[in-house]
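With one protein chain held back, the other chains of the complex are shown just where they sit.
The chains carry the letters A, B, C and D, assigned in the order they are written, with residues numbered from 1 in each.
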Amino acid sequence: MTEVERQALWLSFQVASAATLAALPLALGLAFALGRGRWPGKALVEVLVNLPLVLPPVVIGYALLISFGRQGWLGRWLYETLGITFVFSFRGAVLAAAVMALPLMVRALRQSIEAIDRGLEAAARSLGASRLDAFLSVTLPLAAPGLLSALVLGFAASLGEFGATITFVSNVPGQTQTLPLAIYSALQSPDGEALALRLVMYSALLAFVALGFAQWSHRRLQRWLGQST
Amino acid sequence: MTEVERQALWLSFQVASAATLAALPLALGLAFALGRGRWPGKALVEVLVNLPLVLPPVVIGYALLISFGRQGWLGRWLYETLGITFVFSFRGAVLAAAVMALPLMVRALRQSIEAIDRGLEAAARSLGASRLDAFLSVTLPLAAPGLLSALVLGFAASLGEFGATITFVSNVPGQTQTLPLAIYSALQSPDGEALALRLVMYSALLAFVALGFAQWSHRRLQRWLGQST
Amino acid sequence: MTLEIDLQLARGEAVVQARFEVPAHGVTALVGRSGAGKSSVLLAAAGLLRPRSGRVALNGTALFDAARGIDLPPHARRLGLVFQDGRLLPHRSVRANLLYGAVRAPRDASGPELDEVVALLGIEPLLGRRPFQLSGGERQRVAIGRALLSRPRALLMDEPLASLDPPRRHELLGYLAALPARWQLPILYVTHQMDEVLRLADHVVLMSEHKVAAQGPALALLSDLSLGPLVGRFEAGAVLEGRVVEQLADWQLSVVQVAGQAVTVPMIEAPLGAAVRLRIRARDVALQRAVLPSSASNQLSGTVTRIVEREAPYAAVEIALGAATAPGECLWALVTRRSVQSLGLAPGQPAVASFKAVAVEGRATSLRP
Amino acid sequence: MTLEIDLQLARGEAVVQARFEVPAHGVTALVGRSGAGKSSVLLAAAGLLRPRSGRVALNGTALFDAARGIDLPPHARRLGLVFQDGRLLPHRSVRANLLYGAVRAPRDASGPELDEVVALLGIEPLLGRRPFQLSGGERQRVAIGRALLSRPRALLMDEPLASLDPPRRHELLGYLAALPARWQLPILYVTHQMDEVLRLADHVVLMSEHKVAAQGPALALLSDLSLGPLVGRFEAGAVLEGRVVEQLADWQLSVVQVAGQAVTVPMIEAPLGAAVRLRIRARDVALQRAVLPSSASNQLSGTVTRIVEREAPYAAVEIALGAATAPGECLWALVTRRSVQSLGLAPGQPAVASFKAVAVEGRATSLRP
Partner (left out) sequence: ADDEVVVFAAASLTDVLQAIARRGGFEKVKFSFASSSTLARQIEQGAPAQLFISADEPWMDAVQKAGLVQAGSRRDWVTNRLAVVRPGAQEPGTPPETAEAVQVLLRSVLKQPEARIATGDPAHVPVGRYAQAALTGLGLWDAVAPRLARADNVRNALALVERGEAPLGIVYRTDALASPKVQVAALFPAASHAPIRYPLALLKGATPEAQRFAAYLFGPEAQALLREAGFGVAP
């Protein structure tokens, strides 16, 4: 494994992990709000959340670039007030991956939350739990399979994210060049196929480990929650 | 709306619908096998199914080209025995979109299937339903929320699919130029942003309609299945 | 802590209407045929179903008042609900389920402690298990324990003992009967088992077709044989009121004076002079013209006040033990119509009601005001 | 159609062991304390839990045989299981739930029809509803109907009437009692209600701590007061066997001859001479030294054969009506210990057992071989 390969692998892992964790709280909030509530503007939020799924990633990258770029309306404000920049940095790669992973995570969580027997929450409420308490102590743990699913999906999608990342943060080895970008670069050379294949293997390996871990957790989870005969 | 735009919109709709429907039976089978069974090679299949999520779409497109191209090992066989070709055709665009959508659909279905109380299947079995019968008459209808989720995800992801499609079938206006390809194409010209924005609007509109429909079905579904208090 | 309930509640196409009080002291039984609306009333009282209109109040403070726009959220009501369908939290151990409400109760709330409840319910070996690893009856016991431990201000119990074995049921009934006085805790208790009503209830509310069909002190209501079709043929009976006059510790028997006559019953733990209630089912009472030597150690003289023909071959005969037909001094006997004729029973005639000591369920009421 | 059960079944850390037969004709009650293993046995018999070892056979044909590697899938066993927890299919209407098994049954299988079952269960107005729109008892009724309509070869019922009101329970018990003879359908029936055992069961299997503790004809088992702690204090009793000798249609009474003595009971629909069984609970029987004029129209002379001291103040007294202590000719009386003394009862002494006609539950057995 060359230094560049190692860098890409490690960076991908970091970006995917960070993006997944960063998106999780937002995804949870959205899943709950979309799955349970009825409020004005819900349809709009729903479409917004899902846009990254529906539009080509390049468009999302471009949208991020013009909002979070240092010349962008949000980016400038963030830079001037907090000194944070996103473009062309690790942070940006995380942002791009998180945005792309968000709709998948929201859906997984939402599906789980909607499947929960609300009678159990009612029981918790009658035992003295406030709405928030019941959410945290009943809904959330019971949504664990969805949470796991969301984490796997988020991690996998972040791992594979390409279009938005390259458009938003460019393709600088060691800084923003994740595995997919490295693979892209390798494929640009006519004799890069061997390298590309090697990088693909790393990706697959990472996926294998992540999926294996998810599978293992899931089995434990199922054993833990039990199933009637 | 110009003719080209209309074509792209209509084609996108067709490709996304066809891909979603084509992937559904396979996704169902995989979701059931992965969610319920324990069999050798399961981990491998799991990784294979998820590869399109983990790898950059271009790689998937390239892999499709290698296998399903007319010179590819599978493609040649299909062409010689059945006369079917995929490259440069609508069919190819559908295949690419379906492959990319598959992991998302499998996960949605699987999550739903795993959440079903197996005691209900047991009840059906004791009432005279064979395993398959119980699957069709109990598991499947109870997985309806997951099915809906899978359809929405599949449709949305197919709608947004870009990298694999362009690599596999390239851009043949009217045959394979879906909205993302048109948007991408527009974005490549320094003055194409207005056009790109218009195309993005169409995509968002399509997504809006699809999500609205899903939401509506979902509400009906929930009312139909009921929830305890 | 009186629980006042007055509500109109849409349930599918039906509208459930209920208006009654659950008095501070004692158990109020809510009975009625399947689908009558009992569970709906409990859920609405607990704040889990929203009534169309009406008012629910605890000790005069509104928990729900449609007119005044009050609707306390369920957790603020602090009513301990035992659901008909259990509803244990599947992701928590039995212990954690039991303590779920307890840790959320206000510090100063009082109620039984974990050890006491665990011992009562016999669920010590199950504490580390998860709900899916329990049998049906074990689940039901945990659900009862969970509600008891949540230190509620009133208990709403929906057929809590339906799948428990007789010895456990017997034990729990005794425990539940003592709760209201011990913790100032009104209990609203749904059941289909008339023996539970007989043992537990001071007040009875009978629902029929989504409405309250009758209500009143258990005393009066259970004596009303006309309600038989709703509560079952054999279970109706009467409640006598009296005072303990003798404790036969050797025999484990108590003697209670009712309307000037002595009734021997299985030992009631109460001091001499304590007021007690005796529940005697109509089917357990035989009639004769005179006092006879028999193991039916109770033979009370009285006057036939009413004879109600029930579906053949049955007839119900009311016997007043004292001067008037005051509740608490009347017995009902369920006999065959032929016996009515062969004994020559008729209103105004004297008669002797005989029943065995073992047929009597006695309970001290002295703790009540 | 005899159902043979012999299995060892791991359940968590416990191992449930059961070996008994459910005879072709009649109802076999499976009783025992909560957690004893009753539901586990039913689930295993139906093929929904896999025993460690053992054999389950219907009419001699193995459904499961660990030794021979036979394990028929649940649907091929065709045993109608009423689950303790209902398990209606939430996505189907009540009607579709009822018919789920029916449409899957072989054409030539026999059993009751939809209309009959719907009328019996009183669920006509619910047919178009979905399970979540039903009350607890309504759900339970649909679950019973579903199993009945699946045209099973045997019925396994797990506390099927636990949340039904007394009138419905009464009606259903009558219906269920007639099923075995009507459709050649053995029934294995789990319950905690001893009155259900008394009314239904011909055979009783008693489980305790995951094992079969006792089994036998209901006759013998229910007369065995030593099992009281497991089945509850007041419910034990005896079963008398006799023949109808007179039908008093006017009074709706039947006279049955038992061991040469006449017993008057509520009308049993059976021809003169038909064999019948009478169930009489120990708590309903009073003892005296001689025949007395009372509405307790049954006063049977016999001999005290045993006196068993129960927890104070109770004692159980066995009275043989005929010459020997044959089951079917013995009564038990639950009386206070003081009565034993005051009446001077002792083994070998004559005594008169008195009980009211209304206390007897009679049932024709003539349809049985």
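Rule of thumb we're sticking to: contacts are C-beta pairs under 8 Å (C-beta built on N, C-alpha and C of every residue); 3 or more make two chains touch, one makes a residue touch a chain.
Values in this document were obtained by computation on a predicted structure and should not be read as measured data.
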Which listed residue (B:F13, B:F135, B:F155 or B:Y184) would be found touching the missing chain in the intact complex?
B:Y184
Given the contact definition stated above, which residue among B:Q7, B:S130 or B:S170 touches the chain not shown here?
B:S170
Considering the complete complex, identify which of B:G35, B:P52, B:G69 or B:G146 is in touch with the unshown chain.
B:G69
Specify the residue from the set A:I116, A:L187 or A:A207 that touches the hidden chain.
A:L187
Which candidate, A:A8, A:A22 or A:L65, sits in contact with the chain we can't see?
A:L65
Chain B positions in touch with the non-displayed chain are 62, 65-66, 69-72, 85, 87-88, 166-167, 170-173, 181, 184-190, 192
Tell me, which residues in chain A touch the chain that this view leaves out?
58, 62, 65-66, 69-72, 87-88, 166-167, 170-177, 184-185, 187-192
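Methods note: only the chains that are shown with their structure count from here on.
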Considering only chains that satisfy the touch condition with chain A, which of them also satisfy it with chain D?
B, C
If every chain is reduced to the average of its C-alpha atoms, which one ends up farthest from chain C?
B
Taking each chain's centre as its mean C-alpha position, how far apart are chain A and chain C in Å?
57
Can you list the residues of chain D that touch 2 or more other chains?
48, 85, 133
Which positions in chain A are in touch with at least two other chains?
119, 122, 227-229
Which stretch or stretches of chain A touch chain B in the complex?
43, 46-47, 50-59, 62, 103-104, 107-108, 111-112, 114-115, 117-119, 122, 145-146, 149, 152-153, 156-157, 159-160, 162-163, 179-181, 183-184, 187, 196, 200, 203-204, 206-208, 211-212, 215, 218, 222, 227-229
For the complex, give me every residue of chain A touching chain C.
119-120, 122-131, 133-134, 137-138, 141-142, 144, 224-228
Counting only contacts in the complex, chain C reaches chain D at residues 12, 31-35, 39-40, 84-85, 129, 133-138, 140-141, 158-159, 162-170, 192, 194, 229-235, 248, 251-253, 264, 266-267, 283-284, 286-290, 292-297, 312-314, 333-340, 342-343, 354, 356-359
